[in-house]
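For this depiction, one protein chain was excluded, whereas all remaining protein chains were kept in their positions.
What follows is subunit A.
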Amino acid sequence: MYMNKNISTAFSKLILFGLCFCTLLSCKKAFDLQPEDALEASQTYRNVYDADAAILGIYGKFVSLADKYVLLNELRGDLLDVTPNANAYLKQLGTQTVTSDNPYADPKPFYEVILNCNDALKNFNIMRQNKVLDNNQYYQRYTDVLFLRSWLYLQLGIHYGSVPYVTDALTNIEDIKDESKFQKITFDDLLGRLIRDTEATPKEFLNQNTSASSPTLILPMDTYLIRDGVFKFFIHRRSFLGDLNLWKGEYLKAASYYKDVMEIGTNQTTNADQQVDIFDTYRVSDDNSTDHSLKTTAVINPWTNIFAAPLADRIANWERMWTLPLTGSFSPGNPLLSLFSVSGNYLVKPSALSINNWNNQVRTDGSLTDRRGLNMSYRLNANQPEVLKFTKNYSTSLPFEKTGMWVVYRAAVMHMRFAEAANRLDRSTLAGALINNGIFGTFGTKSTYNGVADTYPFNFDGTTTTAFRGNWYRNSGIRGRAVNQNVSIDPANAMIDTEDKIIQEEALETAFEGYRWQDLLRIALRRQATDPNYLANKIAAKFEAAGDFSAAATARARLADKNNWYLPFKLK
């Protein structure tokens, strides 16, 4: 009886305990449901595939900055203007009167991608420590993300001047607002840190990543092939280092980085991931055939293929260095279409100044207008000028076919920036050659300096005899490729005049692509002491050409003060 009672008490206790336990168990199920369509932080960065997914995710998000990048760099510059459809905030970008509530001036989208980069970089380090990534896997991935982050910071520096340089993996973007923790640093300081961080990369990883080195990352995706497709999704490493050093004023280093890229055909005969042609790839060349060249002729003008040819087009890829495809099938679609297209929102159009620039060029046959202007860079759609570089393949009869491309970097830009660096190192003749009619056209043989053959990175061989062809013999120069007459350079003021001519040529070659404000600002900063109103005059000229003298006066007055060269930095 006693025992029985004991047993029953114990039994009841057990049941009670069991029930309690059951409750707990069921609780776990009830409250810890795993999401079905998202990953937990603990489920990421477990192997190399996770790392690849992170990189592609970041680049995918980066593409959504395309329209912002183009607007900030072109609308603030002198080649793009607003249409009557544009709102007050867009107009502010043009007249340099940006208020802190302007959504186009919000740095937050840039920081969102930066924080994604920081998170990936932190985890790549952990993965390397845990031996999940080997040395090669680690550096290839780390470099692609680090360089993209640095590229974003360079953009922030260009547009905001002083910005906080955040390299920690923050989970919340609001934390950046904590100024005690993340102090703003000056643009110059920022450039120093960016160069320090990017140049810490081991030299062998300054070459582009390859499918052989990263078979899990560089592989065919959706409709995109590896060759000249997926391979060129990622930032071009050396040319970006060239850009950073050019901003910093390290001209020799900048020129060296650029030259290494320009010589890709010399150093690589074959490349599984990229079309490499010894005399043509990245050399702004004319191979003297009617179709195998980007040179305009009397009959055809293939120059526009740079923007319109398919992603993996062989000839266009002699020029393209960093391309991100845009398509209606994937977010963010093609934000550039509605911005530029007359059948879309048509918010921005070519400025009167940009059209004048093209109309005032003289071709080699003595006739007027630049062949890169009408129907190439822009067209007249019912008398409304429309930027064509991003809308060439768009047809109103197929409104949902939005395939396009963001050419983030290309050879002509690199050539002009090399020329800019070389010119500052007293190579105005060489700079002029690259802008005008090329190495052979200017030197006939090897490039010279003070009468003797020049040395690296200024050594170009344009020799062409029946027995021997120098690697640069096909280089036709930027103007030569567009069949324009050479521009003359004032020998008495060679350095400044050459620089002016480079900037002038850039307006003709790369208008609307997103380089303009950057390059104007860089020259303005460089000439600050001698020509403080450089930027003000350049931007005011845009409004003067359009006949809007009050806007010209506003922009001129604003930009006379260096503080207004930068946008107000306010995270929303």
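Please note the rule applied: contacts are C-beta pairs under 8 Å (C-beta built on N, C-alpha and C of every residue); 3 or more make two chains touch, one makes a residue touch a chain; residues count from 1.
Just so we're on the same page, contacts and distances are computed from a predicted model.
From the set "Fasciclin domain-containing protein", "Cysteine rich repeat protein", "ABC transmembrane type-1 domain-containing protein" or "Putative DNA repair protein MutK", the protein name that UniProt assigns to the chain left out of the figure is "Fasciclin domain-containing protein".
From the options A:G366, A:G451 or A:G547, the residue with contact to the chain not on display is A:G366.
Listed here are the subunit A residues that touch the chain not shown: 298, 363, 365-369.
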